[in-house]
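Step one of this worksheet: look at the structure below.
Only one protein chain is missing; all other protein chains are in place.
After this line comes subunit A, so read on.
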Amino acid sequence: MTTSTTEGTETTQERSDGEIVGGAAGAAPVAARATIDGLAPVAPQLEDERLTLPADGPAKHAATSRAARPRSFELGDHPVPTSKIEEWRFTPLRRFTSLFQDDATEDGAVDHAVTVPEGAPEASTLAIGEAPRGTALVPEDLTAAIASARTEQALHLVAPRNAELAEPFRVEITGRGADRRANGHLVLETEESSTATFVLNHTGSAQYAQNVEMIVGDNSRMTVIALQDWDDDALHISTHHAKLGRDAKLKHIVVSLGGSAVRVNAIGEFSAPGAELENTGLYFADENQFLEHRLFVDHAAPNCTSDVAYKGALQGQKARSVWVGDVLIRKEAEGTSTYELNRNLVLTEGARADSVPNLEIETGEIEGAGHAAATGRFDDEQLFYLRARGIPEKEARRLVVRGFFAELIQKIDVPEIREHLFESIEAELTRSMN
């Protein structure tokens, strides 16, 4: 087998003494580009790769390939997470303990309030094993298996064939207490040639194990916006799994601002040619907050495009973020084009960001593949420039952070969410500066 794996070397950025460590490096042919947007020139080593040809390498692949991860609905098939297991090694397992236990949902622990747009059928439910439930998402870890097994009736929202839904589906998911355990499974579906947006807004507090299954029909366009706007004490582990049909397009947006510890595992699977996946993410970790985002883009069909861009800011003691981006280009995925990017802005001392891009390539017949990861702190020269124009320091910092996120926020097509995000970021900054 011809395989080329680039494990973008992990980046860890800790800011405890003002020193910078960081940057990512790849093991594959690298065309380095020394441009950096929004980051201190001294801080990051930006890496930007373009791989065009697979290398004949040892079959290390077999042991480590992201594709090798077992999928099963059986709880017993999934080990209890330990820090020795690759996909859990950054996660503070003790904090998440309750989400590894096979517990039923407590009555009323989490409310789901659903608004369905004009032109769509009423929300319905799907029992375990009732298609299309389970056609995209088959659990890859214990929490996902529990969330699936413990949700007897999954919420099912559908955009019918050829429907062009102007207004979004909205699901308000409200936790009713940090000590209360809940499970959830949602199935979002766009049938052939339809267009729809789904907003999942998480507020309040709970211990919540969740699956979000996305079935993106042929030639349809789905946008999903998942907002983790929890109170400070919420625990949340979520698996998002999308399956894209022929010529389908999914715009998947994750915004994590709240919660005590949040882990989102977003999987995108191309099952037919010509599809397009755009993964966008924003996160802002505060004191003692843990935010983890994992992505897996599975190029299992030819001529598909994926574009991943996640940006995060961190501030305060023990603010912690983890970003892991896995992209697999299978042998049959000729004509693939993929790019992934992660940037972190560490605003204060005592915060830490980890960033791990991984690219596995099994065919040389691709359009392009690359990734970049960089972590930096506030650029003192940017601040000096703004302040030398009379702009007070706080205001200057605000401008820089807003600017850092602006490019991603502009991608969100729902204006009130855009506004809300700018306001939330202002609020986060106000907290750190006072």
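For this structure, a couple of remarks:
As a convention for this text, contacts are C-beta pairs under 8 Å (C-beta built on N, C-alpha and C of every residue); 3 or more make two chains touch, one makes a residue touch a chain; residues count from 1.
Keep this in mind: contacts and distances are computed from a predicted model.
When the listed names "ABC transporter substrate-binding protein", "Tetrathionate reductase subunit B", "Fe-S cluster assembly ATPase SufC" or "Cytochrome d ubiquinol oxidase subunit II" are checked against UniProt, the chain not shown comes out as "Fe-S cluster assembly ATPase SufC". Residue A:381 is the one among A:77, A:102, A:179 or A:381 that touches the chain not shown. By the touch criterion stated above, the residues of subunit A touching the omitted chain are 37-38, 379-382, 384-393, 395-396, 399-400, 402-407.
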